[in-house]
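Only a single protein chain was left out; the remaining protein chains are all shown in position.
Let's look at subunit A:
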Amino acid sequence: MNNGDGKRLNGEAEEEDEDDLDGEGREAWERTYTDERSWESLQEDESGLLCPVDDKILHHAQYRRRLRSLSSTTTASRIQKGLIRYLYIVIDLSKAAAEMDFKPSRMAVVAKHVEAFVREFFDQNPLSQISLVTIKDGVAHCLTDLGGSPESHVKALMGKLESSGDSSLQNALDLVHGYLTQIPSYGHREVLILYSALSTCDPGDIMHTIQKCKNAKIRCSVIGLSAEIFICKHICQETGGLYSIALDESHFKELILEHAPPPPAIAEFAIASLIKMGFPQRAAENVISICVCHKEAKGGGYTCPRCKARVCELPAECRICGLTLVSSPHLARSYHHLFPIMPFEDVAPTQHKLPKTCFGCQQSLLSSGSRTTLSVTCPKCRRCFCFDCDIYIHESLHNCPGCESLRHSKSVNTAEA
């Protein structure tokens, strides 16, 4: 900043004055207004009244750009995703986590979003497991063991929210490395470090530990809450992870949720293999038997197809014969990653023969007032949808209602082409 001002000072003195006003002469709250210039996007209608800013179209355009960039990367190669993940979430609870630049404090914000993340993670990766690790007083502790139940993780974390001492990346990585080398070879080993501190206090050579993690195919990602640190960047580069710095709370939320969808599978990271699994049937509510997990007699529950033991919840490992038990809906939850629907295309408003309503929700596409609302169309079935349906279809439903309600969608497609 100083350098730039200095240079301009030589040329034009007036410019310098303005710069000074813009940069330093104003308070931070004033500057946000100067930067955004929100008044410029205001529009007047015919009678001179101010219209509310319609940022829906803008939002939608941003959303579609993101969608397209995502789909271009996935369709380029055959879709292979690491769907069975073993993730260690390392939470830094050193003194730096008590700082209040995030309100009310860094660790409270971290805990809040880890909770949301854990739920989202299990929604998207039903067969994966999470474990929580905390760093406090320079020592890493395993808070919860690898497990598939979101409730237990969240509960354990909420009970342990205190910060003290220094932070140590090496201790955390060593601990996680020790655990992750024991998991089956088909699983994807991942570490997500939520780092508040600006330094690391290590007992030995951290480079050595990073090499060990790299050799063990552990993908380490870091989300920083303060400033960028070289060692974190180095860890992520070496192990193929992502390094990002949160600007504020909403940005942090965005960054952490980016880790919820399964990452692209890297062939060398996990060896593909066939895993033997059982699909138990759910017993009727009035059939009472003793379960192997709690040793209580109750109705319902699932029966292991190999040894006929009764377990209460799925997914689980049978305590008697060791068979992995899942239900088919668990597997089906991740199938939309394999068969993604294509992004919809924009429809020019001038085009004729536009249908009057959105195919999905029957909302009128004809617009409120004089302007025509834009719509999008599925490249396969050519049905038109409104923006809201477009987002819902791609974010949550993962089905195109148009394509699904056509029996001969394939033959129609070839006939058109």
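In this section, a contact is a pair of C-beta atoms (placed from the backbone, for glycine too) under 8 Å apart; a residue touches a chain by one contact, two chains touch by 3 or more; residues count from 1.
Following the convention adopted for this analysis, contacts and distances are computed from a predicted model.
Enquirer: Out of "Adenylyltransferase and sulfurtransferase MOCS3", "Proteasome assembly chaperone 4", "General transcription and DNA repair factor IIH subunit TFB4" or "mannose-1-phosphate guanylyltransferase", which one is the UniProt protein name for the chain not included here?
Expert: Hidden chain identified via UniProt as "General transcription and DNA repair factor IIH subunit TFB4".
Enquirer: Pick out which of A:A61, A:M207 or A:I275 touches the chain that's been left out of the picture.
Expert: A:I275
Enquirer: Using the definition of touch stated at the top, determine which of A:A98, A:A283 or A:L374 touches the missing chain.
Expert: In the full complex, the listed residue that touches the missing chain is A:A283.
Enquirer: Looking beyond the chains shown, say which of A:L198, A:I231, A:C293 or A:L406 touches the absent one.
Expert: Touches the omitted chain: A:L406.
Enquirer: Could you list which residues of subunit A touch the chain missing from the display?
Expert: Residues of subunit A in contact with the hidden chain: 78-84, 123, 127, 184-187, 265, 267, 270-285, 302, 305-306, 323, 326-329, 331-336, 338-339, 358-363, 388-389, 392-393, 396-401, 404-408, 411.
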